[in-house]
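Removed: one protein chain of the complex. Kept in place: all other protein chains.
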Amino acid sequence: MSQPFRLATGGRIDRARPIAFRLDGRSLQGFAGDTLASALLANGIRLVARSFKRHRPRGICSCGPEEPNALLGVERGPGRFDPNSRATLVELVPGLAATSQNRWPSLRHDLGAIMDRAHAFLPAGFYYKTFFRPQGVWERLFEPAIRRMAGLGRAPDRPDPDRYLHRHAHCDLLVVGGGPAGLFAALLAGRAGARVLLCDEQPEPGGGLALAGGRAPGLDGGPAAAWLARILGELARLPEVTLLTRTTAQALHPSRHALLLERVADHRLEPDPRLPRERLWKVRPRAVLLATGRIERPLLFPDNDRPGIFLAGAARAYLARFAVPVGREVVVATTDDLAYAAALELAAAGVRVHAIVDPRPEPGPLARLAEAAGLPVLSGWTVTGSDGRLGLAAARLAPVGPDLRPIAARERTVPCDALLVSGGWTPSVHLLAQAGGRLAWEPECAAFLPAAAPERVAVAGAAAGAGTLAEALAQAAGAVAALLQELGAARPHEPAPAVDEPARAPSLPPWALEAVWRRDPTAAFVDLQNDVTAADLELALREGFHAVEHVKRYTTVGMATDQGKTLGPTALALVAAGTGRDPAELAPTTFRPPWTPLGFGALAGVARGDLFRPIRRTPLHEWAEARGAVFEDVGNWKRPTAFPGPGESLARAAARECRAVRTGVGVADASTLGKIDVQGPDALTFLERIYTVDLAGLAVGRCRYGLVLADDGTLLDDGVVSRLGPCHFQLSTTTGGAARTHAWLERWAQTEWPELRVWITPVTERWAVLAVQGPKARQLLRRAVSDVDLAARAFPHMAWRDARVGSVPVRLFRVSFTGELGFELNVPSSHAADVAETLFRLGPDLQPTPYGLEAMHVLRLEKGYILVGHETDGSITPLDLGLGRLLSTRKGFLGRRSLLLPEHRRPDRPRLVGLLPLDRERVPPPGGQLVADGKDPPSGPSLGHVTSSARSPALDRAIALALVRGDLAEPGRRLRVAAADSEPIPVEIAAPCFLDPEGARLRG
Amino acid sequence: MLLIHCPWCGPREEVEMQCGGEAGAPRPADPMLLDDVAWTTWLRGRRNRKGPQVEAWWHQAGCGRWFLLARDTRDDRVLGSWPIGAAPPPDLGLGDER
Partner (left out) sequence: MARTAPLARLDRRALESPAADPLILRELPFRTRFLVRGPAAELAVAAAAAGLALPERVGDRTAGGTRRALRLGPDRLVILDEPGSETALGAVLEAALVDRPAAWVDLTEAMTTLRLEGPDAAARATLAEGCPLDLHPSAFPTGTVAASLYGRIPVWLEAVEGGAGRLVVELQVDRSLAEQTLRHLALAAREHGLVLPD
């Protein structure tokens, strides 16, 4: 039998479906329905990890999300690797390969274990005290060494082949937790007709009820399992109730925004490639009921971390769900009644229970039942230590005096292979705290309980401190009724079922047994995952860290991936005791989402690869592709950089394209430039306030270039305003400024000037734009375009006309960003490719040349036309750019007042200039800093920076634009541009227009 | 993630919205009449109030309307929202914040 710890019967695993898996290369077998943890335990494997800092042997200790020790690397196939997976939540599938972490060369022979002996030299704050000097050594030496010795698993090194989705969901009531309280609440709400979403982290709902065995409470006069089956059956029949298993509520944000992570695929024995691996649910419930249950507390004693020490409730769960007794020779150490049920159930399964120690003189009735069953109950005793090498070999037990001090003289060592511990329970209030609820210390439970909840959020059951199932169900019924009433829904009147359960005596919190852990505080762990001991806490307190948040950061207690779910309250109580305070005076450390670790894939959803962001292609994309375009990203758009011929470099192609525009005709795709339609009786009034230039005199059919300023005077965007009708305008914006400018217009129109009757609509995508530029542009267009007179007199620069290309209505704008005679042909998008090809078909003798962004950039630079985002950076005003002529003095416009501020009038404001490098071939890098002329290496303050630069084919030399301190900006002055990897580049300041300053070519 | 009640579309996710920040005093009718201090105070001055604050929001991906919204800056609670030009709902605890 390959699974020595598996019982022949019982459990909810499928013995007919054995599943092969591996741990560190070793072949093992479990059954369908197992978790990795239960399968390892079934195989008798206890040692599964080495601890974070001291490399102590560690084993599985829990059965749920709180697991601090059993973190494994889990591989489910190529690329499907997750480090730091909690074995307690990993469901077994064929071929699963687990690897232990933080050990070398192996788990059993870990050389790092020497760290345990060195622990005296590795107290809390060790890094802070030791590695702060000499400078630089930390990064080079200490950090890499420490990272090798301490830490978690390795990150995956291959792309994740899986898919992840995000689902939005809405419901009346979200119930978190599928234990009895949650199920009962969902049932009541569902019966009342509410839309209910219930999520539970485990593969099967039922919570603690499903994980308890023969000693589970009775319900409705029958066994718990029958009640559960009945409830689940009815829930399945309610059409508006959705039950999500394997779904973890990771976050509950203020305003009831819940994030649930559903594990869709990992557990499937037969993979379905259509399914996503995980789905992140973004839920907007109208009300939330948190029935998140509770987490059992381990006891605090020296060597409380050995493999083989289990939470008593976990031992019950392994037996009930997986038919795996966690040991054969068992000792139970508890301060709470429910551990007696564990002992009874294990004993009934044939496990030998050597002792049940409980320091409480009067445990509850379950203890009586254990005694009656012949189990050795030792009231007034406790566990004082453990023995073993790679796992538990014996427990040390001793009686305690009335002061709870162990009586050393009577200590006994009891050989055993499992020690079940229980120090009571901590209500899981994490989500409530995340959502902004308030917690208060409740001495009865020795825990923080919900004290105030946000609107329409309630807590019920063990999470609210219910000590019995009857109380939990009553709370659930009450909470649902109240929530539904708040929602205005029918209030359900349903009595809670009768519960048959033993009474419970108060439990004793683990920290009450101070004298026990004081026997060796350096081995009494208050954080198993981060290797923090009671001694570390004491040291922190001695060194003056008294606030809980400070102690947490100094010692790292509660900062591991388990976030201190099991021992956190114990650590807090120790801090309180060590500073002479009551825990009620302290607040727990802040609970932040997520509740448990989740992978990046789930967070990213579909936003990866091609869908990381939208890839926007213009209607001319295929046309440009066919013409050999090489594309680059501009925002989300793909735009042609250049159209290189065979064997031609991009630079040579761009230069050829520039020459074509200056001497013949070039055709470019300018579709991405923003286009905004503005209409309404008050459209002119509105645009006059927005643009710096006068628009009142703009006739229908004419265009004007203008600037849009922020109200602080800085340049937001520039573009051409075209008057389509008396009350109708089209604006052009930069590619990157399209959305920004639209938002800007809407904001002013709606918030500040709602009395203006003006409507603004982005129409960028309605038109594809073909820029046809160059001295032969008119000649080319004459052949293609009809219904328009293209003669200069009839169609001057900065005008627009309706026209046709064949049967296609187009809008023709005579505008130029090249300095040449130029037109921009606005074509309905779906006709764009056809119209572009028409131009080329009709003008082979004119040799129309497609040109790309690089040529556009050079052509406009030769003319000194600014490009928003190059010559501007959010701090630059039109005055800085020498564009004062575009500032109307006739009207008020946004930004005008600010330009009068002294700050904008300082003589040393940046000033746009041209730069001519003395060496005609050296192109100063954009962003290069300007420094004073001279022979010395560049030093001193920056005098400005290069904003754009290129080699100009028209001038046959390097040129640049720069922003220079205004008081130094006179033409002829020599400066240098500091270059990162070469000698500084000497330059001479020139006017910021290198070609045809009179604009004769433009008006031709 | 806030749930924002658009006066026209009802409760919608924050991702559909753009926050325009604190709703301040109206823009002076003729800024040229203001001295530098008065102008820059209007331009840059924000109350950044702890507690209920009136903000302008744009339902960009929805109906396209700007509206006003009261939010408690201490806990992000959305207290109410109303169209620009309309009176805020009573009892939002806005005090003189209008």
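Labels A and B are assigned to the chains in the order they are written; within every chain, residues are numbered from 1.
Throughout what follows, a residue touches a chain if its C-beta (ideal position, glycine included) is under 8 Å from a C-beta of that chain, and two chains touch if they have at least 3 such contacts.
Since the structure is predicted, the reported quantities are computational estimates derived from the model, not experimental observations.
Participant: Thinking of the whole complex, not just what is shown, which of A:His168, A:Arg237 or A:Arg542 touches the missing chain?
Facilitator: From the options A:His168, A:Arg237 or A:Arg542, the contact with the absent chain belongs to A:His168.
Participant: Of A:Asn43, A:Ser62 or A:Thr618, which one is in contact with the hidden chain?
Facilitator: In the full complex, the listed residue that touches the missing chain is A:Thr618.
Participant: With the full complex in mind, choose from A:Arg147, A:Arg274 or A:Arg885 the residue touching the hidden chain.
Facilitator: Of these options, the touching residue for the absent chain is A:Arg274.
Participant: For the chain not shown, which residue from A:Arg360, A:His831, A:Lys863 or A:Arg896 touches it across the whole complex?
Facilitator: Touches the omitted chain: A:His831.
Participant: By the contact criterion defined above, which parts of subunit B meet the unshown chain? Give residue numbers in ascending order.
Facilitator: Counting over the whole complex, subunit B touches the hidden chain at residues 8-9, 12-13, 15-16, 60-65.
Participant: Identify the residues of subunit A touching the omitted chain, counting contacts across the whole complex.
Facilitator: These residues touch the chain not displayed: 163, 165-170, 195, 272, 274-276, 282, 284, 606-607, 610-611, 614-619, 622, 637, 677, 679-681, 757, 759, 761, 763-767, 805-808, 828-835.
Note that in this section only the chains that are shown with their structure count from here on.
Participant: When the centre of a chain is set as the mean of its C-alpha atoms, what distance in Å lies between subunit A and subunit B?
Facilitator: One centre to the other, that is 28 Å.
Participant: Could you list, by residue number, the parts of subunit B that touch subunit A in their complex?
Facilitator: 1-3, 11, 13, 18, 20, 23, 26-27, 30-32, 34, 36, 39-40, 43-44, 56, 58, 60, 64-66, 75-78, 84-85
Participant: Hey, which residues of subunit A end up touching subunit B in the complex?
Facilitator: Against subunit B, subunit A makes touches at 168, 253-257, 282, 284, 436, 711-712, 743, 746-747, 750-752, 754, 892, 896-898, 900-902.
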